[in-house]
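Reviewing the structure listed below.
Removed: one protein chain of the complex. Kept in place: all other protein chains.
Presenting subunit A:
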Amino acid sequence: MSTVVLLTLTGLGLGALYFLVASGLSLIFGLMDVLNFAHGALLSVGAYGTWWAASGHLPGAGADGPGFVLAVAFGTAAGTLAAVLLELAVIRPLYERPREQVLATVGVGLALPALLSAIWGADARPFPGPAALTGTFGLLGAQVPVNRLVLIAAALAVLAVLKLFLGRTRHGLVVRAGVEDRAMVTALGIDVRKAFTLVFAIGGAAAALGGALGGLYFGSVDPGQGTSLLIFAFVVVVMGGMGSVGGAALASVAVGLVQQFANYYTTAGLGDLAVVVLLAALLLVRPSGLTGRLA
């Protein structure tokens, strides 16, 4: 029983991390048809930004209490800024050339981690975190790390904010309409490029927050973290249906849980394979993903 509880919460924590990356990825793809291979690097920027600030480099920030909140905010802001710059400087000039666009995001996705390892080394760095978030708590006989709950809470908060943004604001309405038919949005007199930048900012913020909290989850930061998470985030996006935030949430939970349980009850590493099998099976049954949206 205690193992099941632990595996469930760890799986949900991992799913939360996937959701933070996949939600932005899904919106960006849905709205702009851009496969952003640099999205994992945005997570790394958030992780390193938080690590840098929490290690005492940013005045006021630290590894504990309000200082850690400030460090997470700093990391998230750094990732958001990087995402906006990426959209304005790399993606925007290449809108008419999708192939070059994909290659450019792959390039940025490789260059940013390389830059991080050039500055801080390729080895994993221990991630400082508040004592309250690094311990465990007892639940139904299991000792569950607190950071799982932090990730789950953060993902739920991001999901709620995204739902409010998409459902209740004019910008959100423009994004939803743009996911369906971008050209028609412009034909109504709306500058859809503003929505592009906005969606990149939102996606970058969510991924960077994932990086900051992922540091807690893994206990360390390393330059390649984001890229390895990106693969599963892509699986989540395809399973959830392109452009669907709700679908991404469901698929994140499924992928996180399947991966944890399969890794524990079968050979380690088989869980990662199980995810791909799950994806293939789903696409055979429902080619357009959980929410029935076509890419």
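Observations
Definition applied: a residue touches a chain if its C-beta (ideal position, glycine included) is under 8 Å from a C-beta of that chain, and two chains touch if they have at least 3 such contacts; residues count from 1.
What we mean here is this: contacts and distances are computed from a predicted model.
Within the choices "FecR domain-containing protein", "Rod shape-determining protein MreD", "ABC transporter ATP-binding protein" or "Acyl-CoA dehydrogenase/oxidase C-terminal domain-containing protein", the name that UniProt assigns to the complex's undisplayed chain is "ABC transporter ATP-binding protein".
Contact with the chain not shown here comes from a single listed residue; of A:M1, A:A187, A:A268 or A:V285, that residue is A:A187. Set against the missing chain, the residues A:A53, A:I91 or A:V174 yield one that touches it, A:V174. Residue-level contact of subunit A with the missing chain is found at 170, 173-174, 176-177, 180-181, 183-192.
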